[in-house]
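Here the complex is missing one protein chain, while the rest keep their positions.
Moving on to chain A:
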Amino acid sequence: MSGMHDFTLASARDALKARKISAVELTNAHLDAIERLDGRLNSFITRTPDQARVAAKAADDILAKGEGGALTGIPLGIKDLFCTNGVRTTAASKILGNFVPPYESTVTSNLLRDGAVFLGKLNLDEFAMGSANLNSAFGPVENPWKRNGSDAKLVPGGSSGGSAAAVAAGLVLGATGTDTGGSIRQPAAFTGIAGIKPTYGRCSRFGTIAFASSLDQAGPMARNLQDCAILLESMAGFDERDSTSVNTPVPNYEAALTRGVKGLRVGIPKEYHAPGMPAEIEALWQQGINWLKAAGAEVVEVSLPHTKYGLPTYYIAALAEASSNLARYDGVRFGERVKGDSLDALYEATRAAGFGEEVKRRILIGTHVLSSGYYDAYYLRAQKVRTLIQRDFLNAFEKVDFLLTPTAPSSAFAQDEKPTDPVQMYLNDIFTVPASMAGVPALSVPAGLDAQGVPLGLQLIGKFFDEETLIAAGHVIEQAASFTHRPAIHAGVSA
């Protein structure tokens, strides 16, 4: 059965179609791996093996008829921020208690429509707030990678840390993530996998628990960009139930994979040379530039002058929205309730017990920046700066076709190296936040290992709705880097 773990999503799809393997054996192999490894990794909050086996059996019946969709029989994990009909959905928070949605998110509906088999709900930072997956009410997720000669538990990044760890460890062939300021790209980089944050509006937000509505965007996480492309094509699309979803056709992303970069212009934003960034990340970035140049791209230095305002602006805009979005968790209609002598007492007790420390911190900050007397200085100014950041990208994209940067300023750190200053933790998102603020698409591909043997990623940022160019350029890097390393904890090796 160990051969089952050498599949990528694309090769598994082809093997299923060719009836070389069955969906049931593929699913069982992954369920077994979860059984063996996830007690340690903690990447799942809720496992749904029974439903998965039923779905796999149904997939085999369809495949036997020579029918089936793009994902028929493919085992996936779902970030536990997507509401799933009849399956507990937690947002990694205590406040939702045993909440079982009577509805399915649009993104997961699309995946089910195309035949995917869900193995369960994946861990994350509570309400997607975090960069290390240390903020989950269901415990931290462990990164399957290890530093050379060390058994220290590394973080998988966040907030889609469970998705990243599960994909990297081979527990699933792909996973959904959500990205508000880097929550797909940074964990993808920390775990040596690929992840795409599509253009804002590309995937419907309907049924996905909101963190910051103007930034939240679902996207795929998988072992490589071909797998991500297949998933994205299924997840994306217009949805009339989300007013911010955009009605443009979904292209064949997989077909874009081999387009190459010949004749394209790649921009290198000079502001991303962050002071204090490790030399090996600088070196990897240069390596990426060389790979693209060798593949026929023209390299152009560009300026994104408002980059340094990205992080503070993000933490105002996102948290303002979050403070309002999380008001509905009040103990009145669903989720956990802690009784109180008055309505206000009920609210206070419920929210004090239900929300974790980081979520509370962010609600407080968000409430503060919207308060009378502070609104203009914080929220309104942040909106103005956000426009300037977006303009930076639009200006750059008049000169170049896409941008190349590092994904994160460091590799995965150990759980006990977590910075005590929360703002220090926020710095993880320094390279990912600007594209989120602008709404443009971006992805991360694994490009190498650092000196300690831990993965590093490169980020590509593109024009609105031009995910295809990013996939093509990312694939050039993938091929040049020939990243075939596997983490220490992996389904293919005995634990």
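In this text, a residue touches a chain if its C-beta (ideal position, glycine included) is under 8 Å from a C-beta of that chain, and two chains touch if they have at least 3 such contacts; residues count from 1.
Methods note: contacts and distances are computed from a predicted model.
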item	value
Hidden subunit of the complex - UniProt protein name among "Phosphonate ABC transporter, permease protein PhnE", "Aspartyl/glutamyl-tRNA(Asn/Gln) amidotransferase subunit B", "Acetone carboxylase subunit gamma" or "cytochrome-c oxidase"	"Aspartyl/glutamyl-tRNA(Asn/Gln) amidotransferase subunit B"
Omitted-chain contact residue, chosen from A:L119, A:L154 or A:A320	A:A320
Given A:R40, A:K293, A:R328 or A:K399, the one touching the chain that is not displayed	A:R328
Absent-chain contact - pick from A:T27, A:S105 or A:Q287	A:S105
Residue among A:S11, A:T46 or A:T244 touching the omitted chain	A:T244
Selected from A:A92, A:L370, A:V433 or A:V476 as touching the chain missing from the view	A:L370
Absent-chain interface as seen on chain A, which is shown	82-83, 89, 91, 96, 99, 101-103, 105, 205-210, 212-214, 240-244, 320-321, 323-324, 327-328, 330, 332-334, 343-344, 347, 367, 370-372, 375, 379
